[in-house]
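The other protein chains are all here in position, but one chain of the complex has been omitted.
Think of it as A, B and C in the order they're written, each chain with its own count starting at 1.
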Amino acid sequence: MIPISHVLVLSALLFSIGVLGVMLRRNVIVVFMSIELMLNAVNLSFVGFARTMDDMTGVIFIFFIIVVAAAEAVVGLSIILSIYRTRKTLNIDEFNLLKW
Amino acid sequence: MAFVTTTDLIPLIPELILLGAAFVVLLLDLFAPGSQRTTLAVTTIVGFVIALVAEIQLLDSGATGFYGTIVADGFSILFESLYLVIGILTVLLSLHYLDDHGIGFGEYYVLLITAVVGMMFMTSSLELLVIFIGLEIMSISSYILVGIRRRVPESNEAALKYLLLGAFSTGFLLYGISLLYGATGSIRIPEIVVALQEPGALNNPLAIIGVALIIIAMGFKVAVVPFHMWTPDVYSGAPTPVTAFLSAAAKAAGFAMFVRVLLTGIPLEAELWKDLFWAIAVLTMTVGNVMALMQNSVKRMLAYSSVAHAGYIMVAVVVGTPAALSSVIFYSCAYAVMGTGAFGILTVRHFGKTPDSYDDLAGYARYKPCLAFLMSVFMLSLIGLPLTGGFIGKLQIFQAALEEGWVWLTVIGLLNSALSVYYYLRVVVCLYMREGSVPDGAVLEVAESPGFALTGLVGAASVVVYLGVFPQTLLELAASSVSTLF
Amino acid sequence: MTITNDYLPILILILVGIGLAGMFTIIGLVVGPKLRTREKAAPFESGFLGKGMEGYRYDVKFFMTALVFLVFDVEIVFLYPWTVQIRELGWFGFVASMVFISVLVIGLAYDWKKGALEWE
Partner (left out) sequence: MSQIWLVPAFPLLGFLLNGFFGKFFGKRFVTIIAPAAVGFAFLQSLVLFFEMRAADGHRLVETLYTWMATGSFQVDVAFQVDQLSGLYLLIITGVGFLIHVYSIGYMGAEAGYYRYFAFLNLFIFFMLVLVLGDSFLLMFVGWEGVGLCSYLLIGYYFEKHSAAEACKKAFLFNRVGDFGVLSAVMLIFVTFGTLNFNIVNAEAATQLESGGILVTVITLFLFLGATGKSAQIPLYVWLPDAMEGPTPVSALIHAATMVTAGLYMVARLSHLFVLAPFTMNMIAVIGAATALLAASIALTQTDIKRVLAYSTVSQLGYMFLALGVGAFTAGIFHVMTHAFFKALLFLGSGSVIHAMHHEQDMLRMGALRKKLPVTYLTMLMGTLAIAGIPFFSGFFSKDEILWKAFSSPLGGGGFWLIAFVTAGMTSFYMFRLIYLTFHGESRVDSHTAEHLHESPAVMTVPLVILAVLSVFGGFFGVPHVLNFLPNGMELYFKGFFAQVPETTPGSAAAEIGLMVASVLLAVIAWSLAHRYYSTSLDAVTALRNRLQTTYRLSLNKWYVDELYNAVIVQPGKLFSTFVLWKLIDQNIIDRLVLLPGNVARGVGSGLRLAQNGVLQSYALIFSLGAMLILGFVLL
């Protein structure tokens, strides 16, 4: 059986990659995907704990994370669509009308 | 085998009523397109009022349901009532604003209701899963509300920033929950508390990182420094009634969650956490006030000042005694009402233009004396002058801090609130001391202000003054609701 | 031998899935019309180009359909546990699922009425 530490390390790595993606990528869509990656890293750690403890709670939690992530994705894509319509770009650096 | 009985649903009655109202509004909008927007607004208000009545009926019932996952204790009822009141105020402030800006979506009201429902779940649950779902219902609804002016670039941008950063912080929250789950084997707060009270449990790095991540995510929701960066942008880009709603209700919900999850649940007495909160409180007050000072847009100034007010509440969080927690409740309520009122003034057009900069406020004393007076009341309360709710709130917080010997924190708080006078006073000066010129071609509105909005604003101002003169009712409620937490 | 007993159906399911997917792909390749365009040759990045979408106008219908699909698709995740436990959960489970499904139906009705399902 794979020890929990392996799962946690992988999950932490994925989470960090997600965080870095949010900070570094220029395309809004990719930034959004990075956030999804963070959520999936969380899913991984949940499922790891659930298996170690032989407890269903963690798995149920994942269901909800997936659904919420989907809902967020829908809203997110709609917002990205409408900002693309008004600004004609998806470069995140150019969305700086509101500042200071 | 019945897993759930009808008695389990009792503490959820207000939430269920609101969900019903949301569907009614949605279907009304869908299938009776001829119905006026006023009808939708009134239906929404009726839903809020019925839910409020239900809340009051639940008071003292001590109802719990779903194996203790959902509770209707004094704490949740007080906060839920606050959300409902703010919801009603927001609807009152929205009607004319939506017309002025051509936002013809019935969904606006539906989303408002669902946002409130989300907050109510957040507040009344003892399980991190349900709290998370409530948080997301609230957040997703508000992402859309912020961006509902979909042809306006600023509104879009605000929504995008809110969404991306909000989802980002959700990632931290979930990661924290998962680690805490790994450390304690449960996602139910009472069980987590028991597990963490075992000797040495808090030396487990999993638990510590988990708690820290949850603090970070909640810090984002209540907008404390350094997780506040989204606030001014989102607040200034969002439609003003939505801004009022977010600054009042969403922030109060954040603090309710903060208190419920972190202060009464997870044992954080250790110096470590006190130092952390101390630093956050000082930073938040100072950065909020200093940045508010720099603004030329009143709306943005109020956004920063809401950060500063979160800092004052953080002072009480640092102290953490029951007296301090009840001052958190009092201040949240007082700030919610005065903040909503202040943003609410900005929803009303003046010379055909929604006011934004300080200059736009000139001449209110002459052309809109009533609004000028109300705005002054809100400003004085935000400054914390006596006979307003803001004064009592600050007094409660600093007094609780002094009793525990946090003298320096109190001094910093007082200095900060002295600093805030500069920019709040500037508003009053513009309202009363500056002569506005009527722009060429501007039409002077015949009616001074829209009736719905005026009703709401007068109500808010009355509450602010009431809280200043007769604070004892709310103080007792707050104290008794804190006692239900322990 | 329990492993084979327990996981054999899953193995079969996977094989059937792969087989079906492969079959449809092959049928599509064989039967469908073939046109080589510049768009098709371009690298794929989630339907968008890295530099932005200048010049590439997608009809909003695609987005609508995708978004509607995404939501309803994921909601199904809640129905799987119910189906496997349907006997143990009994009437309570039934009522709960019906409430859930009726919420989805209201959502569907909303989409329909708003025209999100109309292609033309």
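Just so we're on the same page, a residue touches a chain if its C-beta (ideal position, glycine included) is under 8 Å from a C-beta of that chain, and two chains touch if they have at least 3 such contacts.
On a predicted model such as this, the values are computed, not experimentally measured, just so you know.
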| item | value |
| --- | --- |
| Touching partners, among the displayed chains, of the absent chain | A, B |
| Option from B:30, B:49, B:208 or B:485 whose C-beta touches the chain left out | B:208 |
| Hidden-chain contact residue, picked from the options B:392, B:412, B:457 or B:477 | B:392 |
| Sole residue of B:54, B:91, B:164 or B:319 that reaches the chain not shown, by the stated touch rule | B:164 |
| Residue of B:32, B:56, B:194 or B:425 touching the missing chain in the full complex | B:425 |
| Where the unshown chain meets chain B, residue by residue | 160-161, 164-165, 168-169, 172, 205, 208-209, 211-213, 215-216, 220, 225-227, 229-230, 232-233, 272-273, 275-276, 287, 289-291, 293-294, 323, 326-327, 365, 380, 385-387, 392, 395-396, 398-400, 402-403, 407, 410-411, 414-415, 418-419, 421-422, 425, 429, 432-435, 470-472, 475, 479 |
| Interface with the unshown chain - residue positions in chain A | 19, 22-24, 31, 92-93, 95-100 |
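Operating definition for what follows: only the chains that are shown with their structure count from here on.
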| item | value |
| --- | --- |
| Chain centre separation (chain A, chain C; CA means) in Å | 20 |
| Rounded Å distance between chain A and chain B, as computed from the means of their C-alpha atoms | 26 |
| For chain A, residues that touch 2 or more chains besides their own | 71, 78 |
| Residues of chain C whose C-beta touches two or more other chains | none |
| In the complex, chain C residues that touch chain B | 88-90, 92, 106, 109-110, 113-114 |
| List of chain A residues in touch with chain C within their complex | 27, 29-30, 33, 63, 66-67, 70-71, 73-74, 77-78, 81, 84, 88-91 |
| Interfacial residue positions of chain A with respect to chain B in the complex | 4, 8, 15, 18-19, 22, 28, 31-32, 35, 38-39, 41-42, 45-46, 48-49, 52-53, 55, 57-58, 60-61, 64-65, 68, 71-72, 75-76, 78-80, 82-83, 86-87, 95-100 |
